[in-house]
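Everything below concerns the one structure shown next.
Missing here is one protein chain; the remaining ones are kept as they sit in the complex.
Up next is chain A:
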Amino acid sequence: MHSFGYRANALLTFSITILAIMCTMGSLSDNFNSPTPTSQVQVLNINWFQRQPNGNDEVSLTLNVSANLQSMFTWNTKQDFVFLAAEYETPLNNLNQVSLWDGIIPSKEHAKFWIHTTNKYRFTDQGHNLRGKDFNLTLHWHVMPKTGKMFEDKIVMTGYRLPQEYR
């Protein structure tokens, strides 16, 4: 009954159970945090705007992104993945989401940032609907935990419009 094997087994089971409980509680504690992030994005310039040979519109933007995401960091946060997506509707598609820029925020100290950039990924449409198009810029974030459930949310910024003519 009290052999070495049984004791080792009991110890292992107990430590795994405790570890599992601690991980669960760590993940659950994220729910107590209600983040209040802020963000501002300016389109500084339309670098170029044209129809590609395959018929799809493509535009190149210069953006100024500033955000304060410090409030979403908790003790269970490993990193924060942020990206800025252009979102718009076309006659063909009821939703188009095109990621323009993304970044990984490793810690709370880096979560208040300001960046001046051109779009990192190509802003191409499916078709040629971008002239004079109203679009939203949405800052999405995905919180990757040290363990447990992942969280996501977004800030939608409205009122951006592309020019009427190619340039």
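Definition applied: a contact is a pair of C-beta atoms (placed from the backbone, for glycine too) under 8 Å apart; a residue touches a chain by one contact, two chains touch by 3 or more; residues count from 1.
Following the convention adopted for this analysis, contacts and distances are computed from a predicted model.
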So one subunit is absent here. Using its UniProt record, which name fits best from "Ubiquitin-related modifier 1 homolog", "Signal peptidase complex catalytic subunit SEC11", "CTLH domain-containing protein" or "ESCRT-II complex subunit VPS25"? "Signal peptidase complex catalytic subunit SEC11"
Which of A:85, A:111, A:137 or A:162 sits in contact with the chain that's absent? A:85
Which candidate, A:15, A:47 or A:147, sits in contact with the chain we can't see? A:147
Chain A, residues in touch with the chain not shown (by the definition above): 5, 23, 27, 78-79, 81, 83, 85, 91-99, 102, 104, 106, 121, 126, 140, 142, 144-150, 152
